[in-house]
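Note that one protein chain is taken out, while the other chains of the complex remain in position.
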Amino acid sequence: MTLLGFRLPGFSSLILWALLWELVGRLDLTFFVPPLSEVVVTLVQILPTPAFLSALGETAQAFLLGVLAAVLAGVPLGILMGRNRLLDELLLPWVNIFLSAPLTALVPVLMVLFGFGMLSIVITTTLFAIWIIILNARAGVLQINRSLVEMAKSFGASPFDAFFKIYFWAALPEILGGVRIGIIRAVKGVIIGQLLISVVGFGALFELYSTNFLMAHFWAVLIVLFALAFAISELLAHLERRVAYYAARR
Amino acid sequence: MNRSLLLKLLSAAIVFGAWEIAGRVPVSYAFPTFLDSMTALFAMSIDGTLLRAYGETLRPLVAGIAISALLGIVIGLWIGLSEFCDWLFSPIFIVMQAAPLAALIPLLVMAYGIGLTSKVFVVCIMAMPVIVLNTASAVRNTPSSLKEMGRSFLGSDFDIVTRIILPSASPIIFSGLRLGISAGFIGAILAELKITPTGVGDIITYSRSIADYPSMYAAIFSIILLAVLFLNLLERLEGQLFAGNNRGYVSD
Partner (left out) sequence: MQETTVAMSRTESARRDADPSGPQGAAVDNAVSVRCVSKTFGSVEALKNLSLDFPRGELTSLLGPSGCGKTTLLKIIAGLLEPSSGRVEVGGEAVTGPGPDRAFVFQDFALLPWASVLRNVAFGLELRGMAKSEREAIAEKHICEVGLAGFEHSYPHQLSGGMRQRVGLARALAVDADVLLMDEPFSAVDEQTRRKFQEDLLDLVRNERKTFIFVTHSIEEAVYVSDQIAILLPRPSRVSEIIRPSGFRDKGADNLRRDPEYLDIVDSIWASLRSYVE
């Protein structure tokens, strides 16, 4: 977008939207939208409170554990599926089913099996992230250049060596792509888990704010959450672009 | 019988068998066997409980998807065509795509109550971003030689949009719709579990509260099955509809 010959930076329109928000808030059109300035003031106030910090900490912990589990289980499984045809044919239908299934429906099952706590939320996060990670790792292995595999064989690489020295690295760009999408899904998963289980993290905080009609508090937390989610997704996209060179060159 | 189908059946047998065994052990008091769950599913299908429940569940889903599709394609088309609109709206939808929008639900409930409106809204916020972003990028990426062709043969702007850009973008718009519907399912169930238990969400919540686990598992099984079958159907339809569409630009 150029204005009067001046190139406007990509996300500058958000300033316009922020002004619009402030205006709507000031005009007192609706109780649910307080002015942005008020939200920002509240944001600064609640950031250092123990309630907010513990919610953030619990969420980060569940998120990180969930993503770690998804990556540690998903990447090797995906590579194995790419290598072994029988395993692939047995598992691929299920991976595809869970990739498109409405996983929210499974949260009640997790609740009755694993209790109303951290463990259920971690598993929800893993369930949201893992399928795309498996699928991408598998796709990464399937597109490996055949001559690379033959090179390893001709130099007498053991299966173990071939796995860690060839397959993993050759499939790395796809694997990272899968991890990026998986992590974005995990952010949504951890919030959905907390909303439904709603005794820990931001779920509990939302409950508290909405029963007390603390609108500014609510929006402040939403802004933090959305900004964090967006920052994570941009950071990962940036990292992915940095390895893109090596995908292009092979 | 071919190998692929045989292995699919084998795979299903292994998973459902494991479910049955785990239920018989039992691994948890809240883990019914596969057969018990299927019996409950059968019973609910016969007495019409399931049919009535889906009547409830599908209403916000269909309404939400319809609104998202219409609005999403129009906004996406506009973003793809106009640089100003791209500047104005793209950031919003890019942030929405990355953000956990489910967090808006408590706010929607406060603003619109616990009725149908809130649920339709939930489906919309989940489904719309991907529809908008897919449409916009498909429109933006229309091969420039096709647009030049339209102009050089004296097509009006309207002709170029309706006869070149939209048909050329339709495969990607369609897959955006499919992803939107997938997200819409997540939203619809989330709404029923979080806002007010109705439809399938009601069966899940109610049977959990009276510890009728087979019915609870049966309801969850049915909604996942429905979503997966429907999305698969759409994917096949997509393959059929646009078989030749992505080929044939440059000699290949």
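In this document, chain identifiers A and B correspond to the written order of the chains, with residue numbering beginning at 1 in each.
Here is the rule we go by: a contact is a pair of C-beta atoms (placed from the backbone, for glycine too) under 8 Å apart; a residue touches a chain by one contact, two chains touch by 3 or more.
From a predicted model like this one, the values you see are computed outputs, not experimental measurements.
Within the whole complex, touches from the chain that is not shown fall on B. Screening B:149, B:211 or B:237 against the full complex identifies B:149 as the residue touching the chain left out. Per the touch definition above, the residue from B:38, B:94, B:164 or B:188 contacting the chain not shown is B:164.
Chain B residues in contact with the hidden partner, per the touch definition given at the top, are 143, 145-146, 148-156, 159, 163-164, 167-168, 242, 244-252.
In this text, only the chains that are shown with their structure count from here on.
Between the Cα centres of chain A and chain B there is a gap of 19 Å.
Within the complex, the chain B residues that touch chain A are 3-4, 7-8, 10-12, 14-15, 28, 30-31, 83-84, 86-92, 94-95, 98-107, 109-111, 182, 185-186, 188-190, 193-194, 200, 204-205, 208, 213, 216-217, 220, 223-224, 227-228, 231-232. Contacts from chain A toward chain B in the complex involve residues 1-2, 8, 10-14, 16-17, 30, 32, 86, 89-91, 93-94, 97, 100-109, 111-113, 184, 187-188, 190-192, 195-196, 202, 206-207, 209-210, 213, 218, 221-222, 225-226, 229-230, 232-234.
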